[in-house]
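Every protein chain but one is kept in place in this view of the complex.
== chain A ==
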Amino acid sequence: MSFIPGQPVTAVVQRIEIRKLQHGEHLILGFSIGGGIDQDPGQNPFSEDKSDKGIYVTRVTPGGPAEVAGLMMGDKVMQVNGWDMTMVTHDQARKRLTKKDEDIVRLLVTRKSLEQAVRHSMM
C-alpha cells in the first residue's frame, strides 16, 4: 500500500457491497472513516506509510451492514461507487458514502492481508 507521489497507485483490492440500513430517518452503513488529504496522516493508526492520506476504516459497528458485508477495521477505501477515494478530503469522502438516494454502496478496499495473500500465492 505504499505509494510514490506522482505514480499511479496499484493495489490488490476486494469488492465489498454494503446495503444501507434504514435507521429512523437515516441510512447508515455502520462504520467510521478517518483520513483525507486535508487531514494529518501521521495520526492514522492503520496506515503502513505515515504519509498516506487515504481514507481508512477506523471502526466497524458490530452487526452492522458493513461488518456483514465483510468490511474490516484498518481497510483502506480506494473507490466508492466508481468514485476515487485516494485523493479526496475527509468531507468529500463522507459525502460520497452518505448520499441520500443511494441504497447500496460498492467499495473497493485494500488491506495488508490481501497483498500478502497474493504474494504468497505467487511464490
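Quick note on the criterion: contacts are C-beta pairs under 8 Å (C-beta built on N, C-alpha and C of every residue); 3 or more make two chains touch, one makes a residue touch a chain; residues count from 1.
Convention: contacts and distances are computed from a predicted model.
The chain that is not shown carries the UniProt protein name "Rhotekin a", picked from "Glycine cleavage system H protein", "Proteasome subunit beta type-6", "Rhotekin a" or "Vacuolar cation/proton exchanger".
Annotation for chain A: contacts to the undisplayed chain at residues 15, 17, 23-26, 28-36, 38-40, 43-45, 58-59, 61, 64, 79, 81-82, 90-91, 93-95, 97-104, 106.
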